[in-house]
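With one protein chain removed, the remaining protein chains of the complex are shown where they sit.
Think of it as A and B in the order they're written, each chain with its own count starting at 1.
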Amino acid sequence: MSQTIPVAGVKPVAQRGKQMFPLAKIIVFILLGILLVTQLYPLLWLLIYSLKNNEEILSGSFFSLPSKLMWSNYTDAIASGNYFKYLLNSLITTTSTMVLVLLLSSLVSFAISRFRWKYGQLVMVLFLIGMMIPMQATLLPLMLIFKEMKILNTLWSLILPYVAFQTPIAVFIMSGFMKSIPHEIEESAVVDGANVLRIFWSVIIPVSIPPMMTVCILTFINIWNEYILAATFISKEALKTLPFGVNSFVSQYSVNYGAIGAYLVLGALPVIVIYFLLADKITKGMVAGAVKG
Amino acid sequence: MNVLRVSKWTIAAFVLPCLIVYVGLVFIPVLVSMYSGLLDWNGIGTSKFVGLDNFKTLLFDDPVFWPSVRRTLMFAVFSMAEIPVALFVAILLNRFVKKPNFFVSAYFMPVILSVVIIGQLWKTIYNPAAMGGMLNQVLEQIGLSSWTHSWLTEPNIAMYSLYFVALWQYLGYHTLIQFTGIQNISADIYEAAKIDGAEGLKADWYITFPMNIPIFKISIVLAFIGSLQAFDMVMVMTAGGPAHATDVISTHMYNMSFLSMKYGYGSSIATFLVALCLLATVVINFIFNRLERKYT
Partner (left out) sequence: MIKQSNLIKLVLAGVLAASLTACGSGNNGGNNANSGGETDAGKNNAATTNNGGTNAPAEEPKKENVTITFQNIYPDPTDPKNGMLKKIVADYEKANPHVKIELDSLNTDQQKLKLKTQAASKEVPDITIVNPAAQMQPFVEANLFAPLNDMVEQNGLKDTFQEGILDWYTFDNNLYALPDGNNIGLVYYNKELFEQGGVKVPTTFEEMVDVVKALKAKGIQPMAIGEKDSWTGSFLFMNVLLRTNGPGFLKDVAAGTKTFEDPAFVEAVEAFQNLVQAGAFQEGATSFDYNAGENLFKTGKAAMYYMGSWATGGIETSSVNGKVGVFKFPTVGGKGNPNEFMLAPGSAFAISANSKHLQETKDFLNYFMLNFPKEAFAVKGAVGLAQKVEGDFKAAGYSDMAMEVLGLFKEVQGGDLSFDNTMNPGTSQGHLTSIQNLFVQKKDSAEVAKEHQAAFESNK
C-alpha cells in the first residue's frame, strides 16, 4: 500500500477528465446512471414492500404498488418487534466490537510492522490463517467455551467472537498499511525522546485513520446482520439484537413479510443515515490522513 | 527493516491481548472442530473415534461434496473477475464525476442490506412471469419468450443465478475499495506521466493498475472470504436445492452437521474448508509478493 503515502500534497484527482469528448462523457454518465438505478432500486423496492400486505408481497408483480399503505407494518415492527430495545443492543454490540477490533488489531499490527523481533512473521501468519474461516463453522465449540466462561446470555458472547473473527482481516489491512509508513517518522520521534506508546499513539495512529475506516466498514457489514451466533448464544429477551426482530416475524406456518420489510427499513435506516453523513469523511478522511503523514 | 527495539514485555503487551482473544476463540474452536471430524457423532449422544473414516467418505464417496467444492471455487472466480470491473467503474467515477462520493456510497448500499431482503428481492425478480417475476416478464415483453427460464429451479441455471446476485451485491463493495485506492494515488505521478505522453487509459494501464496492486490483494482476499461464506444467501434463495444443485461447501456442511445430524462428518467438511482457506491464503500471498516485487 505504498501509494497511500503521498510524495507531496495531494491535489484532487477528479479534475483530470475535463477535456474529454462530450460524447464519451454522456456514455459514461448513462453507464454510471444505470448502475446507480440498479444499486439503489432495492431501497425503493424495500420501502414499497414494507407498506404492502402479505398477499401483495407474495403475489404482486415486481413493480406493483400497494393498494393500501400498511403503516401497521411499522407499528407492528416497532411495538411488537421491540425495535428500540433491539436497536440499542445492536448498537452496543457493534460499537464495542468495532472499538475492540480497532484497538487490538492496531496494537498487533504496530508490533508486527514496526518492532524488531523474531516472531513477528510467525504471528502474522497465524492471523492470516484465520482470515477466511467462517464463524458459523465454530458454533458448537464456541458454545462449549462460553458455557465454561459463563458468559452465555450476555452481550460478551457476541462481542468476543465477533472481535476474534474480525481481527485477522483487520490485522491484515492495518499491518499492510503500517509497513508502508516511512521509518524516518519514528526515527525522528525516537530522537525527540518519545517512548513506544507515544510513538504508537501520537505518530502511527493519526496516520492510520484510512485503514481504520476500512476496518470499521468491514467489521460493521460483517456483524450488523449476523444472526446465527446471536440466536444461539442469547436467550434473554432484553439482550436480543436487530436480526432477531426481523426473524421474529417468521413463525412455523406463517411469515409476516410486511412487518419484516418495515423492520428491515427501520434496521437499515440508522445505518444509511450514518453512512451518508460519513461518506464524505470516509473518502476524504483517507486522503487527509495520508497527507498528515 | 523495522527499527524499534523494545523489550519482550512491551511486545507482549502489544501482541498478547489480541492474540489471546484470537487464538482462544478462533484457533481453538477450529482445532476442536478438526478433532470432531475424526468422530462418528450425531452431535448429541455418545461419540465414537473413527480416525480418518469421515475424510475417506468425504473425498471418495460423497456425490454432493466435490460439486459443492467446484461451485464454491467458481463463486470465488466470479467474485475475483468482478474486481477489474470495479476498478473500471472507480476510474470512470474518479475521472468524470465531480462529486464521486455520492455514487460510491450509493453503489455500496446493497452491501449493508440484510441478506433476507436481498434474497426476497431477487426471488421476485427470478420468479416465473405468471408469479410476477420481473426478469421473465421483461423477456416476454421484448419478444424473447424462448429465453425465459425458471431461474432458481433449473439445475443447470440456478447456480449462475446465485452467482449473479452476489456479483450485483458486491460490485459496490469492490468499487469503494478500488476507489479509495485510486484516490490515494498522488496526482503528481499522473502529471509526470502526462509529460511522458501517457494519458487516459494508457496512464491507467501504466500507473493506476500497478499502483493499485496492494488494493487488489485486499479486494481478492475479501472476495474469496465472501465466496467461502456465501452461506446466508444460498440458504435464503434456494437452500442448496433443487436436489443439491446449488449446494456450496458451507451449506453442505450445515446440512450434514445439523439436518442429517452427522456432526462428526460435518466437522470433517469444516476441516477441509479450513485447509482450503490455508491454501488460498498461501497462493494469494505468493502471487502478490511476486507481483509487488515486479512492480515496486
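Going forward, a contact is a pair of C-beta atoms (placed from the backbone, for glycine too) under 8 Å apart; a residue touches a chain by one contact, two chains touch by 3 or more.
Nothing here was measured: the structure is a model prediction, and the numbers come from that model.
Within the complete assembly, A:255 is the residue of A:126, A:205, A:255 or A:272 that touches the hidden chain.
The residue from A:51, A:87, A:160 or A:223 that touches the chain not shown here is A:160. On the side of subunit A, touch with the chain left out of the figure occurs at residues 54-55, 58-59, 76, 79-81, 139-141, 143-145, 147-156, 160, 227-228, 231-232, 235-239, 247-256, 259.
Contact between subunit B and the absent chain runs through residues 16-17, 20-21, 23-25, 28, 31-32, 35, 42-47, 123, 126-128, 130-131, 150-155, 237-239, 241-245, 255, 258-263.
In this text, only the chains that are shown with their structure count from here on.
For subunit A in complex with subunit B, the residues that touch the partner chain are 1-4, 6-8, 10-14, 16-17, 20, 25, 28-29, 31-32, 35-36, 38-40, 42-43, 45-46, 49, 59-64, 104-105, 107-108, 110-111, 113-117, 120, 123, 126-134, 136-138, 140-142, 144-145, 160-161, 163-165, 167-169, 171-173, 176, 183, 186-187, 190, 196, 199-200, 210, 214, 217-218, 220-221, 224-225, 243, 246-247, 257, 260-261, 264, 267-268, 271-272, 275-276, 279-280, 283-284, 286-287, 290. Here subunit B touches subunit A in the complex through residues 1-6, 10-11, 13-15, 17-19, 21-30, 32-33, 36, 43, 89, 92-98, 100-118, 120-121, 124-125, 131-134, 137, 168, 171-172, 176-177, 179-188, 190, 211-212, 214-215, 217-218, 221-222, 224-225, 228-229, 231, 250, 253-254, 263, 270, 273-274, 277-278, 280-281, 285, 296, going by the rule given at the top.
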